[in-house]
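With one protein chain held back, the other chains of the complex are shown just where they sit.
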Amino acid sequence: MSKLSVAIVGGSGYAGGEFLRLALNHPHLEVTQVTSERNAGDPVHFVHPNLRGRTHLKFRRMADLEAADVLILALPHGNAAKHFARFEGLAETIIDLSADFRIKDPELYRKYYEEDHPAPELLPSFVYGNPELHREELRGATRIACAGCLATSAILALYPLLKLGVPLPKDIMITGLVGSSAAGASGSDASHHPEREGSLRVYKATGHRHHAELTQELPGRFPLHLTAISTPRVRGILTTAQVFIPDGYSERDVWGAYREVYADEPFIRIVKVRKGIHRYPDPKLLDGSNFCDIGFETDDETGRVVIMSAIDNLVKGTAGHALQCLNIARGWDETLGLEFVGLHP
Amino acid sequence: MSKLSVAIVGGSGYAGGEFLRLALNHPHLEVTQVTSERNAGDPVHFVHPNLRGRTHLKFRRMADLEAADVLILALPHGNAAKHFARFEGLAETIIDLSADFRIKDPELYRKYYEEDHPAPELLPSFVYGNPELHREELRGATRIACAGCLATSAILALYPLLKLGVPLPKDIMITGLVGSSAAGASGSDASHHPEREGSLRVYKATGHRHHAELTQELPGRFPLHLTAISTPRVRGILTTAQVFIPDGYSERDVWGAYREVYADEPFIRIVKVRKGIHRYPDPKLLDGSNFCDIGFETDDETGRVVIMSAIDNLVKGTAGHALQCLNIARGWDETLGLEFVGLHP
Amino acid sequence: MSKLSVAIVGGSGYAGGEFLRLALNHPHLEVTQVTSERNAGDPVHFVHPNLRGRTHLKFRRMADLEAADVLILALPHGNAAKHFARFEGLAETIIDLSADFRIKDPELYRKYYEEDHPAPELLPSFVYGNPELHREELRGATRIACAGCLATSAILALYPLLKLGVPLPKDIMITGLVGSSAAGASGSDASHHPEREGSLRVYKATGHRHHAELTQELPGRFPLHLTAISTPRVRGILTTAQVFIPDGYSERDVWGAYREVYADEPFIRIVKVRKGIHRYPDPKLLDGSNFCDIGFETDDETGRVVIMSAIDNLVKGTAGHALQCLNIARGWDETLGLEFVGLHP
Partner (left out) sequence: MSKLSVAIVGGSGYAGGEFLRLALNHPHLEVTQVTSERNAGDPVHFVHPNLRGRTHLKFRRMADLEAADVLILALPHGNAAKHFARFEGLAETIIDLSADFRIKDPELYRKYYEEDHPAPELLPSFVYGNPELHREELRGATRIACAGCLATSAILALYPLLKLGVPLPKDIMITGLVGSSAAGASGSDASHHPEREGSLRVYKATGHRHHAELTQELPGRFPLHLTAISTPRVRGILTTAQVFIPDGYSERDVWGAYREVYADEPFIRIVKVRKGIHRYPDPKLLDGSNFCDIGFETDDETGRVVIMSAIDNLVKGTAGHALQCLNIARGWDETLGLEFVGLHP
């Protein structure tokens, strides 16, 4: 099979760099262009030193972008929509890693992004890039809006219960513990190492934008609430979702729901071990991998279920997720390029 | 004023070592004995190397314990109650840092500790060691059961709303992010550095023993739920409590409640800043200090309030809290020995 | 090609677990047995949770070991030699990850290991497992003693200068900064997370056992000295070697030496960049990868050259190195199973 050519637009950021890392190892892809205004002319390994010796690609300016089979847009919020007229002329398949095309309802977009969507007419053309929820729509898709990282961890934690219509009697409370790479490659006062190292700090108590994705994607419209906390890790999200199951439901039912819904998922692992020290999901084990580990614990007295999910925000939360979508869209084995299992210890 | 003599029983652990550090700097205390079965005969600085040059004390066996003015019990769970007959003959004032005498109701104790209390007749003689809730009872007290660390962070986060009788319409959800020192000085497979470093792992999803203290101490008996997560930090707890305020209440009312209840507290700081990068509580800033920093954020649309509290689990969560109680019991300035403000960065 | 069967003896440790991770991804290998006395009967993913879903292997006892094509010995020091009679009957190819067969000279062994070698007659049959120095001997080899991790980082840092016979006028000073996983999977007081986290501590100022490997392997017998320091990282070694070049030599000559000697090495990268923030080797970039990154800087005034090398101690320092040796021994592509490039950030 001849390889598809891939152009990564905005390739000096963490999402673009991670897609590049994965694509370099994919049997059917060949990355031919990577753009960065700031680093144009430099080898990509100046910015992504892990790729030293692995590729001789150099950054080019977006103005020099040429046609490709697949365009990966890894631009700051708003840019994909703004320049879309140009992008759609360059490639048949476009995968956007930003939030620009995730939300289908312009009203919902306005509420969370506090501005009118710049190109609402484009929204229907994009499939929301979450394989576990939208696998059938992804087959053959040419425009994919890759899901947000915190949204993905929360959606995958809750989806089985909601899909099966378990009538949850109380509000759902979600807490996401997030690594520093989720804020991107551009520094800020808060990301200065002496300030951020060892920090545990709520960074978005209410009104997190990924709430919009939860509202859109999770079936049943249960009231749910989201708080995001920054952690000392660089990669990784650990999400806990607190739900209450109705009378008559037990942990066995919960387990059954996850098994049923995720039975054939190649990247979801149900973690429910009674021995050893690794009984629950932990993002520490997932750096670089596309797995989403999910576990849960039930309080019989109150019916509370604590659902935990862990991902690498840059892989299953962004670039790996996107590649999984592309594999599905093209009809390839879903795991191609995503074989890395993570490290221990 | 002549100094009171202090004996620390179980002084090789983190709680005992931390009380020793604080007491060495207290103008009215003189630590004369520190016990450790394992390290008897060694200088205390072999175990607590920060105290090198600061004290020439050596560990002795518990069997060699002599009378003192104040006995600090820093023993593993169950030992304070078991040996209490001996301890009460040695000192007028006894402060227990363990959980043995915190819970007044033997039934509640049995539920969370899964055994009958070994000496229920002693329970009424102890004051629960939380200055913010029990300052008046602590004055002149000679037996103090120092509050648990996670319990303290959660109680201080919620107390003002509950004390003022705000009618909370929904369940309260508490998530505690806890450092590794909270599990004590004895190693385990899970505390081996390669396993624990960088780990974000739920360690007690439901049924945490400190729930018993919340049940006992928080006014109003609202339904509340507690999940504990281990973090990469050594010290520190960040607790978020998710509450819903009734219609008609606003963030202004919440703020008013905290200001009113904590107005004169020397170790509670309300963190509500509109500028800079330190807008919310962060345990990173509290290592070694006795402060409890409290902040909150309100979601107007849903009435949800995210209350955040941060402490150093070994200071405000254990040894500092205990010293604050002793200062109150003796009628001294409450802040004696607790002046350290923490470090930045 | 039919796959070779592999048995990993001592597979619950970090070295054995890492070889397992790599072998599971190797096209010509099939791991059929993994032993652990402590965990016999349990799935390997109880101990190596990253392999959950990737293998259904269970640990067995060493007593139940059956024949295989390749035996990987990942046992504590001394055990490979002690049980060798049994092992050699089980497999044609034996790769030992311990120090048992690295040192050819029993006197040198005695000096650093402070005991007589238990089976000196076996020593000549093993090739020292370092591809860069012993590639030709490794071709077709059936007994390989995999090089030590710190030794590997130091040897690779110094080899080109010494091989080319540059007459170094002064002693060579080597400092190795080592992650906690190098001490293995068994906990100790010093590895308890609250003690080790954030620690920077010399752990072997003089007399490090890997010095024996440097003495044996580095050409020219220059006086060299080694100090090892533990760092807050889990994986990774950064080694600096301080050498002095003779009058008339310049940085250009140094660069030339490294280029010449390492020109065709698939896992050595010379890092010498004039732009960006990644100008020198950093083990942070190598977690999980088999690269050894090497850089250097010259002080014209004194002729001092600071050579820096970085590796992942469990990959290029142990299991990856071993797999590279096996690839060479079997005549396969040297990079098979070792394609992972590491992560950024």
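Each chain carries a letter (A, B and C) given by its place in the written order, and its residues are counted from 1.
Criterion: a contact is a pair of C-beta atoms (placed from the backbone, for glycine too) under 8 Å apart; a residue touches a chain by one contact, two chains touch by 3 or more.
It should be emphasised that the depicted structure is a prediction, and the values quoted were computed from it without experimental measurement.
Considering the whole complex, the residue from C:G53, C:G184 or C:G198 that touches the absent chain is C:G198. Contact with the omitted chain, checked across B:L51, B:L133 or B:L323, is made by B:L51. Within the full complex, the residue among A:E37, A:D189 or A:D300 touching the omitted chain is A:D189. The missing chain, though absent from the display, is touched by one residue of B:S153, B:S181, B:T239 or B:T298; that residue is B:S181.
Residues of chain A in contact with the chain left out of this view: 14, 179-181, 185-189, 191-194, 196-198, 232, 234. One chain of the complex is left out; on chain C, the residues touching it are 170-171, 173, 175, 177, 188-190, 194-195, 197-203, 205-207, 223, 225, 227, 229, 231-233, 236, 238, 240, 242, 244, 276-277, 280-284, 295-299, 302, 304, 306, 308, 310, 345. In the full complex, the hidden chain is touched by chain B at residues 14, 17, 21, 24-25, 42, 46-54, 181, 185, 234-235, 269, 271, 273, 275-276, 278, 282, 285, 287-289, 291, 293, 339-345.
What we mean here is this: only the chains that are shown with their structure count from here on.
Innermost chain of the displayed assembly, by C-alpha centre distance to the whole-protein C-alpha centre, is A. Centres computed as Cα averages put chain A at a distance of 35 Å from chain C. The centroid of the Cα atoms in chain A and the matching centroid in chain B are 38 Å apart. Our note on geometry: chain B versus chain C, Cα centroid distance of 45 Å, whole angstroms. In chain C, the positions touching at least two other chains are 14, 181, 185, 234.
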